[in-house]
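A single protein chain has been omitted from the complex, and every remaining protein chain is retained in its original position.
Chain nomenclature is as follows: A and B, assigned in order of appearance, with residue numbering initiated at 1 for each chain independently.
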Amino acid sequence: MLTSFKLTRRNFVRAASAGALAIGAPAILRPAMAADVLKIGVLVADSGPAALFGPAQRAAAELGAATVNAKGGILGRQVAIVFADAGASPAEVAKSAVKLMLSDKVEMIFGSHDSAVRQGVENVVKGKLPYVYTPVFEGDDCSPNVYFLGEVPEQELQKTLPKLLEFAKGKTFYLVGNDYVWARTTNEKAKKYIGEIGGKVVAEDYYPLGAPNKFENTVAKIKAEKPSVVLQTLVGGDNVNFNRTFADFNLSDDIVRLSCLLEENTLMGIGKDASKNLYSSLGYFADIDLPENKTFIGELAKKYGDKAPQQCTISKGLYDAFIFASAVAAKSKSLGAKEFAAAAEGISFETPSGPMTMTKRHTTKNIFLARCDGTKFTVIDTFSAVPTQQSCT
Amino acid sequence: MASFLVRNALILAALVLLPLFLGEFWAYQLGLYFLYGLAALGIGLTWGQVGILPLGQGMFVAIAAYLTAYGLFGFGTSPMAYLVLPAASVVVAVFGFAFAALVFRGRFEQGPSFSLMTLALTLAAFQIANGWSSVTGGFNGLRNIPGLPGLDGFLDLYHLIAVVLALSIAGVDYLVRAPIGVLWRAIADNERRLAFLGYDVALLKAAGFAVACGLAGLAGALYAPQQNLVTPDLAGFAFSGDLVIFAAVGGRATVLGPVIGALVVGVLSAELRDRFPWWEIVIALFFILVVLRLPGGLMTLFAPLRRLSLGRNAVPVPLEAPSKPRTASPLSVAFEDVRVRVGDVTILDGLSVRTGEEAVLCVIGPNGAGKTSALNVMTGVLPKRGGRIVIDGLDVLRPEPATVAGKGVARKFQTPSVFPKLTIDENLAVALWAGRWRLFDLLRPSLFGWTSPLLEEMRGRFQFLEQGGKLASALSHGERQLLELTMALITEPRLLLLDEPCAGLSHEETSAVIEAIQWARQYLNLRIIIIEHDMELVRRLADRVVVLHQGRFLADGSIEEVQHNPEVQAVYVGGSR
Partner (left out) sequence: METLLLTQVINVVYEVLILAIIVLGLAVVMGLLNVLNIAHGEFIMIGAYTAYVVQKSGLPYVLAVPAAAGVCGIIGLVVERFLIRPLRYEPFETLLATWGLGLLLRKLVELGFGRGYRSVEIPVVGSLNFFGEAYPTYRLVLMGVSASVLAGLFLWYRRAPTGARIRAMVGNPVLAEAVGIKTRELARNTFVTGTAMAGIAGVMIAPLTPVEPFMGLAFIVNSFFALVVGGMGTVAGLFAGAGIIGGLQSVLSATVNPTTAYLAMLFLSILFLWQRPRGLFPRP
């Protein structure tokens, strides 16, 4: 009978749709397969102000999953990602997290988004699953079964500030930031470290978040005050706007700028004509000269070719989350809250930015001080294993 | 009443039973969208009924949510925690009422500027919530808010939210069908007319806005225990904008529309968001399509169904309206050296004139003499720059339409001013209720049955008034003149101001109007001031004629006297036009 089967066009379409049905089949076959695949919910910014990180976040997470799977997965199970949009309001993202848990039956959640959203997600996850939060943030969160991979202000500043003074003409600081908790917390910590190195804060300016800000007034004040360093905790468009205005008023030659959240995308916006004597302190730059990073960027280039989205510390953290989770699970042999938390304490793992160690649920890691050269970062100093000084039990 | 109960019982049952079919995640998701729907329900009320678009309802949601958070922190697991929810709602409703009453006081048609004020308020609220970390928790919000005592899991809270939403829908459904609902729609239709009937329009508008704020407050109060977290983004413009979008997509003119809109847009966004990176393009196109093709929102699609299932409300039982407390004597008016200027133009230039013993006073004069302006300044439409206006022996310093109407002055405008989007019956009812309703009456459907001997008399004289269900916009110009005259008369005024009452009327209609006026002056013992160009009419009606010229008093007397007055003749070059 097989000979009578002719692949006419109509038959082909039918066969193809049968195939499509088979691809769609996991929904039906799920109970049988569920035990094999370990699903991880990954919260990335597909919409909202942080959406520029979305493609890079997805790429980093997918590479993380592929890397872990190539080594046999987590707990001997292959890992599958279920993405959800974290660019909406805390309530909407919390709802997505509920869906991940109840409908998709994910067993872990990784997320790269702001802290308000994190608290929304924490409220629905309630410590039932391991939740790995990856971006730069202000610290001071000890919710159960939540693990923080991102840089906290102490890490960004403690060792970086003394080093920065080598390039500055004095020890006076002008602080400018957005008017919200991350910037204010970072600046509180900054004042402590500035005091320790005998520096002085001459003024602080805070700009409303999400408002149509213009920075001519602050730049004029900076021009009059002549501080040696401007420490910035501005985010997104305000960061670009301030630095362009600053350079436009011809201040970049004499005053050194350090931004606490300046990654590759923002630097592109600031542009080469405005980045002179601008520095950034973060736990990762896409250009750092480490073999692990070369592999990471190389793999992404292999996978995505020219279209590989620009990596930065905000996106790369999601790759780390997979490495971290697989290392912990190898030790805990379980994803149970108690076992996972116990195994996580003190665990070390290798990432594109070097080794990290989970200490009291925050991550001791390398911190890099980079100078902007045009629209590229040049790492000028690396501080190894900088502690977070956070203490969650 | 029966259909009202059936309808709302069905909605309640549907909402409560829904999660049985959909599971726990949907219970959580729908619970959240119901809260959005609750806030959007209020927008539907103010925007679709009262005609005011609030752009900052998120602020009221946010304030109630923060208040509830503190309430729940305070009461913990005590059952008293449940009192926090209505309390928070009432607090924001009172705040909304006070704000709106203040803003609307003494001003008309302030729609767009009010919308922008609410927008500015919510933008400010966002910044304050963001910056005031010690109280609001700043950007990251207030966290670990306890749930409501006795409610565990998503399903329990879902049921509470569903019941609150169903009751709120029923409440709004009741309100828009109650007399106050008619008054709200009358405001959207013709605010000034309502004021000239003696209603305090500012208070009515503020009441509508307060209900909307109360609903937003309920949403916020339930949001706090549902999310266990309150962040400033509730007060952000994006959220307030979304609420408006829900109302627009669902159908702002209907009760259920905004809730449907919240569900449809919410579920559509949620389903698309995780599947399709460019989902916002789909949402944008969908929204533009709705605005262009379904200006009444998605509920337009259900309109045939609604007509089928609900029908009209039952015919109310006729009931004698309470009589109006009135002094059965004509009202006197005196202008003393009244001056009015608009820009550089002098409108009234020291006008002095007073009513005397006559019942019908006709005011004549060439165009631009200040006839209509005199009525306008007396009823508070135009501000006076000098002089005194004495009504009923009292010097009225700043006349306002509603207060002047309250003294017993009714006014009929030159171009008929009725409520075009209301039916004839509703137009008449609004006029009849004026000055007769007492507190809470506006919630009683029995008011629709009110009638009065005067109204019955008019219905006998003007046959078209019997077609009560017809929209006023469907009436001819002449019929609208007669409708407005009837509305003015059934308020049983002591002074009736008529501005060319027979303009555009047929010969028969003119006679009918004259007869009606003659009859009413006997029946009501009132004074009538008529502005008129038609000398024939003046001859038939006037007891006394006053001639104005260039904003000043020129002459008065009987029709013959003024016609033979050389000064008057000089003004009317070419005879008695």
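Please note the rule applied: a contact is a pair of C-beta atoms (placed from the backbone, for glycine too) under 8 Å apart; a residue touches a chain by one contact, two chains touch by 3 or more.
Quick caveat, the model's predicted, so the values are computed rather than measured.
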{"item": "Chains still shown that are in contact with the chain withheld from the display", "value": "A, B"}
{"item": "Residue among A:D248, A:E292, A:E339 or A:D381 touching the omitted chain", "value": "A:D248"}
{"item": "Per the touch definition above, residue among B:G131, B:G251 or B:G435 touching the missing chain", "value": "B:G131"}
{"item": "Candidate in contact with the missing chain, chosen from B:E280, B:E336 or B:D543", "value": "B:E280"}
{"item": "Among B:A14, B:V135, B:I288 or B:A570, the residue in touch with the chain that has been omitted", "value": "B:I288"}
{"item": "Chain B residues touching the omitted chain (full complex)", "value": "53, 102-103, 107, 110, 112-114, 116-117, 119-121, 123-124, 127-128, 131, 237, 241, 244-245, 248, 278, 280-281, 283-285, 287-288, 291-292, 295, 343"}
{"item": "Residue ranges of chain A at the interface with the undisplayed chain", "value": "49, 51-52, 54-55, 179, 205-208, 211-214, 216-218, 220-221, 223-224, 236-237, 240-241, 244-245, 248-250, 265-266, 268-274, 310"}
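Note that only the chains that are shown with their structure count from here on.
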{"item": "Rounded Å distance, chain A centre to chain B centre (Cα mean)", "value": "52"}
{"item": "Residues of chain B defined as touching chain A within the complex", "value": "23-25, 28-29, 32, 123, 126-127, 130-131, 133, 138-141, 143-144, 154, 223, 227-229, 231-234, 236, 238-239, 270, 273-274, 277, 280"}
{"item": "Residue ranges of chain A in contact with chain B within the complex", "value": "46-47, 54, 83-85, 88-92, 94-96, 98-99, 102-103, 114-116, 119-120, 122-123, 179-182, 184, 208-211"}
